[in-house]
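Below: one structure in structure tokens.
Shown here: the complex without one of its protein chains, the others still in place.
Think of it as A, B and C in the order they're written, each chain with its own count starting at 1.
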Amino acid sequence: MADRFWAVSPLDFRYYGADKRLFERLHQYVSEEAYIKYQLKVEATLALTLADWHVCTKEQADEIVKACEQVTASEVYEEEHREHHVVRALVNCIQRKVNHSAQPYVHLFATSNDITDTANALRLKDLTINVILPDLVELEQLLISLVRRYADVPQIGRTHGKHAEPITFGFALATYVSRLLGRVQSIFNSANNLRGKFSGSVGAYNALSLLEPSDPTLFEKQLLGKLGLKPSDGSISTQIVEPEYVADLAYSAISCFSVLANLADDIRHLHRTEIAEVHQIYEVHDVGSSTMPHKINPRNFEHVKSMWKAMMPRMITVFMDQISEHQRDLTNSASGRFLIELFVAFDYSVSRLISAFNEISVDEARMRRNLETSKDQIIAEPLYILLAMNGVSEAYYRARDLFAESDTTKIPLTELIWKKPDIRSILDRLNSAQLEVLRDPAKYVGASKQRALTVVAQAEETIETILFPYTRGQTNDASLARFRSERRPSYQNMEAAEQELMAAGHSGLHE
Amino acid sequence: MADRFWAVSPLDFRYYGADKRLFERLHQYVSEEAYIKYQLKVEATLALTLADWHVCTKEQADEIVKACEQVTASEVYEEEHREHHVVRALVNCIQRKVNHSAQPYVHLFATSNDITDTANALRLKDLTINVILPDLVELEQLLISLVRRYADVPQIGRTHGKHAEPITFGFALATYVSRLLGRVQSIFNSANNLRGKFSGSVGAYNALSLLEPSDPTLFEKQLLGKLGLKPSDGSISTQIVEPEYVADLAYSAISCFSVLANLADDIRHLHRTEIAEVHQIYEVHDVGSSTMPHKINPRNFEHVKSMWKAMMPRMITVFMDQISEHQRDLTNSASGRFLIELFVAFDYSVSRLISAFNEISVDEARMRRNLETSKDQIIAEPLYILLAMNGVSEAYYRARDLFAESDTTKIPLTELIWKKPDIRSILDRLNSAQLEVLRDPAKYVGASKQRALTVVAQAEETIETILFPYTRGQTNDASLARFRSERRPSYQNMEAAEQELMAAGHSGLHE
Amino acid sequence: MADRFWAVSPLDFRYYGADKRLFERLHQYVSEEAYIKYQLKVEATLALTLADWHVCTKEQADEIVKACEQVTASEVYEEEHREHHVVRALVNCIQRKVNHSAQPYVHLFATSNDITDTANALRLKDLTINVILPDLVELEQLLISLVRRYADVPQIGRTHGKHAEPITFGFALATYVSRLLGRVQSIFNSANNLRGKFSGSVGAYNALSLLEPSDPTLFEKQLLGKLGLKPSDGSISTQIVEPEYVADLAYSAISCFSVLANLADDIRHLHRTEIAEVHQIYEVHDVGSSTMPHKINPRNFEHVKSMWKAMMPRMITVFMDQISEHQRDLTNSASGRFLIELFVAFDYSVSRLISAFNEISVDEARMRRNLETSKDQIIAEPLYILLAMNGVSEAYYRARDLFAESDTTKIPLTELIWKKPDIRSILDRLNSAQLEVLRDPAKYVGASKQRALTVVAQAEETIETILFPYTRGQTNDASLARFRSERRPSYQNMEAAEQELMAAGHSGLHE
Partner (left out) sequence: MADRFWAVSPLDFRYYGADKRLFERLHQYVSEEAYIKYQLKVEATLALTLADWHVCTKEQADEIVKACEQVTASEVYEEEHREHHVVRALVNCIQRKVNHSAQPYVHLFATSNDITDTANALRLKDLTINVILPDLVELEQLLISLVRRYADVPQIGRTHGKHAEPITFGFALATYVSRLLGRVQSIFNSANNLRGKFSGSVGAYNALSLLEPSDPTLFEKQLLGKLGLKPSDGSISTQIVEPEYVADLAYSAISCFSVLANLADDIRHLHRTEIAEVHQIYEVHDVGSSTMPHKINPRNFEHVKSMWKAMMPRMITVFMDQISEHQRDLTNSASGRFLIELFVAFDYSVSRLISAFNEISVDEARMRRNLETSKDQIIAEPLYILLAMNGVSEAYYRARDLFAESDTTKIPLTELIWKKPDIRSILDRLNSAQLEVLRDPAKYVGASKQRALTVVAQAEETIETILFPYTRGQTNDASLARFRSERRPSYQNMEAAEQELMAAGHSGLHE
């Protein structure tokens, strides 16, 4: 299969495989080539550990290490074609590249899954720490800057799709900053909690006990330690690592994906023609529809929701793969191979969402206009609360009836309440902030700004103190810097871009 | 992405992409290149229909048709990079290859999904009729030949994993022939029921009504008819074809996949060391385990179950994609692109199962031995039935107590019953067939052979009369013949292969 | 558990269990009591068949039939408490109620699943034909009447949540009439295709062959025939009926549920404050929010979507339950018991949707106003089409540029096009219908009305010719009539109700 367009996976031909930047960042962890390289890394580390334990010489180990650096995926697959066993094929490829005397020490004491499970834990950890978390942090930071920018901008809160009470747009975004932060922590913890194993074909260290009967887990701990991994908490396993460690990471990623999907849904609904509080920055060459030249659609946000629909059900596979008969059956093998796709699609969606937020324009005036169409309804709530706070026993129903009367008589509720002596007598007792709310419902945003700013400050602190020591060191800063500079139009330039568009006569209204 | 091992999808680098024969048969329907070719076919057919309706000239249409034959996937993707709209990109690529005068007629009256939904229905139909159904029929025929071969071979029936009453191995397989046949019919019907559309951006034939206000569905019917498709039953749609037609096909395939998974489970359990009624033919170069040189595992059957675990949950995506807001939202776009993978994995598993059945050996002697370990338990049922048929009121509990007595006294139940005068008086009334069953429980197979042979005869007839007229014509018989001849060891040669193995000293017992 | 509020299932304490009308219609099929009654019906029918075959006397059979009419669920469960086997308990309860001489013939030749699988097929069939299909037909008829009423009422078609091209509201609903009709047919076919079995503990008619060795399926056919059922197509099974028959019904129901969820989503979005094309009829005593007295929410439509989210994933269980080891394992037993809930929740949602549609008001004026805000965008499509039809080679981009110019200059596109000589020269060639569309975009509804009316006529015919012969006979017409008369406000009275509300000063705008 020499052509990208011969592929059947949309990831391979369209998303991951067609996005040069993403491909370059991801392939070293997610491609089959990468997976085999990680397996070779484990085999090499095994050789070094054997030398530490004086099972083989340092020279023999070095020879194996060097061989491991040379074996290619293509070689392994050709050998597998003959041997019908992919790890045995890998071992043969290594052995062929070393002297007779070093050959017995290749793969010694290992069962296939000692190599593959450990390699998989390692690549998932590297992928998460080096790529996914930095991308999530970038999205989080972008959202944080949006929260700050819009912390004060009133927007009508919507429940059941209907106008409820006011918030600020910054507050609305801050609810996602908070949820996302929780998921970032969860992903971070799960990735750091991935485990390897080196306990042999049924997990009882049978082979290794021939070397070290008193405590064969020492060998495993040393080997895994060189790779930055640990065995399971009890140093116990079957042929395979306890599946819960990977399941936890999958769950963390999917539940984070759901948060992104929710955010994407919200923003795409704000693009609706009738709402129009957010719209995509119009570009001259863009085509929104193949037959309707006028349409600019929130396709990036739609995309994120769609990718979530494709990936979320894979949790079912993860749960089914928790079950493996006795010391292991192979029915988790092919299915387990597909799991890496989840992380690719997830990271692609994170990146896509970053781009998407860099291409939107927020129409504050429209937000205000939308809010004001419901002025009278909005104050029904503070009216009821203030009546009740002042001891009106049927406050809720009184407010409802006043609202109905206002609706019938077309006298605005803000006015009507002053015409009712009993209500008026209560109004006279209110403080100025309370009265202000009854006069201008856009003031009834509660603690929107306060919460928004508090949440983003907390988020920044958490990111700084918890994540950065880990992500900064291991990430290729250069690539991250390039990553940021490449984005077009970068969020920093968004205001400029908008001004340009405005100057060119585009208002926030046309989609 | 120029290298197969840079792919992230196991289908692309390992299953579909690495199996030359399968790749050659499938790629023309399932690759992105194929999908774009199908879209071009729809665009070309549109041009011809426009000429029929005298919207453009026959020459202009021919020019478009010719252009459609030349456009490549890579060209389209490059153009999309500029235009950010994949169908508009396709249209531009076509237009560039025709004269100025023909350009307006490319894609005329069409919205993107008129092209893509129709192309998708067409490729799914071709894929199913030309590849998947022939493969399923081949599997069915292989099972039928096994049913015939083992129709008479007694095997203990197992419920709850425990010995129940005897059947024959042919009967056990015949239950799968029957279930599979039902699913083949369901897949066949769903594939033939796929629909296209040509009703424009909101499904109301808005554009086409400018041409033919009285009944624009005539144009659609003619266009789709040229492609062997129909519109939905009511000639109605939104921007997209009613999603239920594709959902039905997905369901048919997945529910068929479950039948294969069940079959695979059964056969792999028969490989268990303690059961050992089926084993994989031992090949000198095979490696069963990277550390246990002696193990030959039922990996093909395990694989089919595993692939089912990876694919079955995708039904959730299909259900979610039935929902599209108003005249359509785009959240079914990326998710819908992944659906083709289901069919690739499914066909791969069908092929793998065919290979797997070609590589097993059935140990009839072991089947008999296993059955006989439960002789005494088995006859408890016919004993109870015969007592009850002869009016013993507490027959069930009487049989249970006799079984318990036999178990305690170690007198075989077959003997014990003759020592009890009241039982004996009933035994004396039984006919010879009934008595035979009480003497040799292996005779208590009921209608196993009869049902097995009836079912396979019916299956063959159904395949012949219903499926063959469709599948034979359109299948490339040459490739199918090659397909069959290539298999190694072919089922026809299985007996020979076994004899060879036996001659080489391999019994049915070593795994 | 003597109190409804001690239940844990929302169906039991809140939906099915709290809705007197629904409970009365459903409980005779879906409750555990009903399930046991159906099992007793199968046991009784078995006795009658035994008499036909002269295994027992007519008197003995009648005695068993009478006993079956007396056994209660509570009795069976008490007996199960002792016996730890629910079907054996059922058998014991029957036996206790008959004379010594009739006892041996209770349950004779049967294995538990002969009774339970057959009873389950029967109750699912009755439930579907007698309750679910009539309810679906009622919903369909309600939608049909709405389609007729609004066939001519223009509404903006929406794709990606944005204004696309116009349709009529009747057309929008007709797309659901069509999809729903397809699903009704699918449910009808699956329900009629449910199968029973009477082939014993491993499916090979082992016991029955003691009676009729030449063809034991005759007994099964006769028994099932009395119940209006058939065995599987090949008269073959394991201990259990081929699971695909029930899986097909579950799929039909769930895929129909998705159509309802899509419809519910659409209508609830039309309730959005900013769209407000549909709103819930305001009732004085209704409470929309516990703190916001002014809110009337589309809770019925939200409910249907929510119930779909609870039930749709159960398809995964159905697929997993297709797999049963060898002649059967019991891991489908508890899980299979939950399936009935799907149908209860589904029917409840159908009923809820009927009520919901009876409580909405459609604001035609608002529909028109919404459409007109996008006048200029809308005509971009017909403009492009008409230019292209008349040979303008870059018609699509020309239309896009004109739209952009109109947007910049604020000259309406309807006017701007007359100011461009090259465009004008084409406009002069158009016929009056084509010109009309460019003048009043609300005319650009294509074949909306035509398709809407055709589809509903077809739907009515299908319902009449296919479904009614079945549903009418078996449905309790009186209950259906009562059902219709009870609804408040009935759809027939909707116009009146609306007028009343209007008279009372409620406009379509306040939510």
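Annotations for the structure displayed:
Methods note: a residue touches a chain if its C-beta (ideal position, glycine included) is under 8 Å from a C-beta of that chain, and two chains touch if they have at least 3 such contacts.
Keep in mind that what you see is a predicted model, and the values were worked out from it rather than measured.
Listed residues B:Pro10, B:Pro216, B:Pro243 or B:Pro298: the one in touch with the omitted chain is B:Pro298.
Per the touch definition above, the residue from A:Thr118, A:Gln239, A:Asn300 or A:Ser335 contacting the chain not shown is A:Gln239. Only one of A:Cys68, A:Ala89 or A:Leu108 touches the chain withheld from this view, namely A:Leu108. Across A:Asp265, A:Glu364, A:Glu405 or A:Asp440, the single residue that touches the chain missing here is A:Asp265.
Only one of A:Ser74, A:Asn192 or A:Ser209 touches the chain withheld from this view, namely A:Ser209.
In the full complex, the hidden chain is touched by subunit C at residues 1-18, 23, 26-27, 30-33, 36, 73-74, 77, 82-85, 87-88, 91, 107, 110-112, 200-201, 207, 268, 285-292, 297, 299, 302-303, 305-307, 309-310, 312-317, 320-321, 329-338, 340-341, 344. Subunit B residues in contact with the hidden partner, per the touch definition given at the top, are 156, 158-165, 268-269, 271-275, 284, 289, 291-299, 302, 316, 370, 373-374, 377, 380-381, 384-385, 396-397, 399-400, 403-404, 407-409, 504-506, 510-511. Annotation for subunit A: contacts to the undisplayed chain at residues 55, 91, 100-101, 103-105, 108-109, 157-161, 164-168, 171-172, 174-175, 177-179, 181-183, 186, 200-211, 213, 215-217, 232-239, 242, 244, 247-248, 251, 254-255, 258-259, 261-262, 265-266, 269, 312-313, 315-316, 319, 322-330, 381-382, 385-396, 433-434, 437, 444-448, 450-452, 454-455, 458-459.
What we mean here is this: only the chains that are shown with their structure count from here on.
Counting only residues that touch two or more partner chains, subunit B has 88, 91, 200-201, 207, 312-313, 315-316, 329-330.
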